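A single protein chain has been removed from this complex, and every other one stays in its place.
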Amino acid sequence: MSTYSITEPSRGQKWVAGMLVVTYAIITLMPLVWIILTGFKSPADSIAYPPVVMFEPTVEGYVNLFTTRTRVTAEQLAALPPPDGLAETIVRDRGMVIAGASKFGERFLNSVIIGFGSTFLSIVLGTLAAYAFSRFKVPLKDDLMFFILSTRMMPPIAVAIPIFLMYRSLGLSDTHLGMILLYTGVNISLAVWLLKGFIDEIPREYEEAALIDGYTRFQAFYKVVLPQAATGIASTAIFCLIFAWNEYAFAVLLTSGNAQTAPPFIPTIIGVGGQDWPAVAAGATIFLLPVMIFTILLRKHLLRGITFGAVRK
Amino acid sequence: MSDTPIMRAAAATPPKLSRRIKGLSDRTIAWIFVGPTIFLLLAINIFPLIWTIRLSFTNFKANSPNREVEWVGLRNYQRILTDPDIWLTMQATAHFLFWTLLLQVVIGFSLAWLINRKFKGNDLWTTLIVLPMMLSPAVVGNFWKFLYQPQIGLFNYVVSWVSCHPPAGWLLNCIDPSSFEMIGSVNLAPWSIVIVDTWMWTPFVMLICLAGLRSIPDYIYEAAAIDRASKWRQFWTITLPMVLPFLMLAVLFRGIENFKMFDLVVQLTGGGPGSTTEVTSITLKREAFEKWRTGYASAYAIILFVTVFGLASIYVKALNKVKER
Partner (left out) sequence: MKKTSLLAATALSAAAGFAASTAAAADLTLCWAAWDPANALVELSKEFETASGHTMSFEFIPWPNFADRIQNELNSGGQLCDLLIGDSQWIGGGAENGHYVKLNDFFDANAISMDDFAPATVNAYSTWPKGTPNYYALPAMGDANGWFYRRDWFENADIMAAYKEATGDDLREPETQAELLQIAQFFQGREIDGETRYGAAIFTERGSEGITMGVTSALYPFGFQYETTPGSYDMQGAVNSPEAVAGLEFYKEFYQTATPPGYTDSYMEQGLDAFKSGQVAMAMNWFAFFPGLYADPNVGGDNIGFFANPGQNVQGSTLGGQGISVVSYSDNQEAALEYIKWFAQPDVQAKWWAVGGYSCHNSVLNDPGFATSTPFAADFLLAMADVRDFWQEPAYAELLQAMQKRMHDYVVADIGTAQEALDLLIVDWTEVFEDEGKL
């Protein structure tokens, strides 16, 4: 038998609320679904008027995303040996041959290197600092939250001006190391603050006990605190990764050929005339997918991350 | 938990003593642990800020290393503050800020309120709604440019379809999808960036409001119900005041973010047509990295920083007052 509760909404209320939220969700997901669908359209279908929902799927967008192609004459095409694989067949149907790999692979790899590199560094430094802030008397401690906010108030372009000059004289322009350090510098205050919150929640008594058992501070930190903070570290890591993964302004201003990540690259994918929308959509899909998965994994800690730990739920 | 022998021992030991037992002193460990972070913060955050302040008093141009750098005092600041075009971009930013905040607060709060009705499957739908805000704004901006294309774009087509079918069809004339250009027209472009930002960030406000709603203990409503307060009255006297600090926090974060908005808008409209959607960050980028007027751009950066900093400080004071109530 369930007891009647005043605060529990009625069935009808729930139903109406549910319908409204689902409607909103469907509308809000439409653009995302459209991106994914467009990735499987042919160029003609992608710019069809009116827009088509039913179409014959093709991986041409993905092929175009990963290759560069050159146009050849019909005679040259006829003289070629039979196409090797699906990609080659698709390209030849357009009267072209594959000339080589596009830059997308490289840019994507850069995103991975810089994203994971800076996340790793932020977490290592952040955990150490967070532990110190949580357990020791450290100057600056009380100003930390304020400090985090104030560094986030500076528009990225404004930060990029002196960083550009600094990196130019240090030879860090357009290098992976430079971008890793920069993203770490931006993320570190968030990482420290979030991690401090997680570590604060671990009872001090655990370490104190370990210390009495003969552990050194380092050992206590390593063997007692770290395992306890694992969930917190993982979710902080994902937040750092998402920032570095999605970042655009620094990437576009401070990198060009060597260390450029995917966000500045994807909008510059062009086809024969104008943007090659299926290829752009394919690139966007590949690029957005990891973040979508992370979001679903992270949903419990989402709020804490996006509010810099101000709301803990 | 506190029954284990270790716990009991720990509770009995004075912390000061226990810390001194082995290894390095706590003070040393603290510095080893905090040192690298402090260094990085100084190198990436503080030092650049000081350098920017210094540059803002010069006529330095980063693309002309051979040019003599002169101190120009406050001339950069004076120029910026008296430039009518700068005030126009401030207006564009203000329009963007005002409408995105308003829409996101209204829609975000409503959604949170609906989700808090705890219907079946609300967790799943919440996660799905949240997806847009985790995406790369530059990629999102680029793709919305596609959705906004007259004729071929999904947005125009959907608007047209809705306007031609009931129930909207009864009220509106049927709109042709090629009859309006969201990012090409001077009148619609400012709204095009508002729509995309709202699409992307409403979930953020929603999540924070949801946390606020869930923090209200049931017994308050129960007490109100016993007092025969109407639902309407409960909303105004309990729900809203208790969620307000959360809502204000959401507005603070979104306000700061949108004040420095760059990636989304630059990909979507590039500041055009003319300068109708040229928000301050775009102007800053043009000055600093296209015209290479580094000194001038630095002064502009400082002005923006001081503006956000000042507004945010006032706002945080207000927020704290609300919290204390």
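Read from first to last, the chains carry the letters A and B; within each, the first residue is number 1.
Throughout what follows, a contact is a pair of C-beta atoms (placed from the backbone, for glycine too) under 8 Å apart; a residue touches a chain by one contact, two chains touch by 3 or more.
Just so it is clear, the structure is predicted and the values come from calculations on it, not from any experiment.
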(request) Could you tell which one of B:S110, B:T127, B:S185 or B:Q234 touches the chain left off the display? (result) B:S185
(message) Considering the complete complex, identify which of A:S122, A:S150 or A:S173 is in touch with the unshown chain.
(response) A:S173
(request) Since one chain isn't shown, list which residues of chain A touch it in the complete complex. (result) 70, 95, 99, 164, 167-168, 173-174, 253-254, 256-258, 268, 270, 273-275
(message) Even though one chain is hidden, which residues of chain B still touch it in the full complex?
(response) 59, 62-66, 85, 149-151, 178, 181, 183-186, 270-276, 286, 289-293
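Keep in mind that, in the parts below, only the chains that are shown with their structure count from here on.
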(request) Determine the centre-to-centre distance between chain A and chain B, using the mean Cα coordinates as centres, and give it in whole Å. (result) 17
(request) Using the touch definition up top, name the residues of chain A that touch chain B in the complex. (result) 5-9, 13-15, 17-18, 20-22, 24-25, 28-32, 34-35, 38, 46-51, 125-126, 128-129, 131-133, 136-138, 140, 147, 149-166, 168, 181-182, 184-186, 188-189, 192, 204-206, 208-218, 242, 245-249, 252-253, 263-264, 266-267, 275, 277, 280-281, 284, 287-288, 291-292, 294-296, 299, 302-303, 306-307, 310-311, 313
(message) Which stretch or stretches of chain B touch chain A in the complex?
(response) 2, 6-7, 9-11, 13, 15, 18-19, 21-24, 26-27, 29-30, 32-34, 36-38, 40-41, 43-45, 47-49, 51-52, 55, 62, 111, 114-115, 117-123, 125-139, 141-144, 146-147, 149, 151-154, 157-158, 177, 199, 202-204, 207-208, 211, 214, 218, 221-222, 225, 246, 249, 253, 256, 259-260, 262-263, 267, 280-281, 284-285, 288-289, 294, 297-298, 301-302, 304-305, 308-309, 312
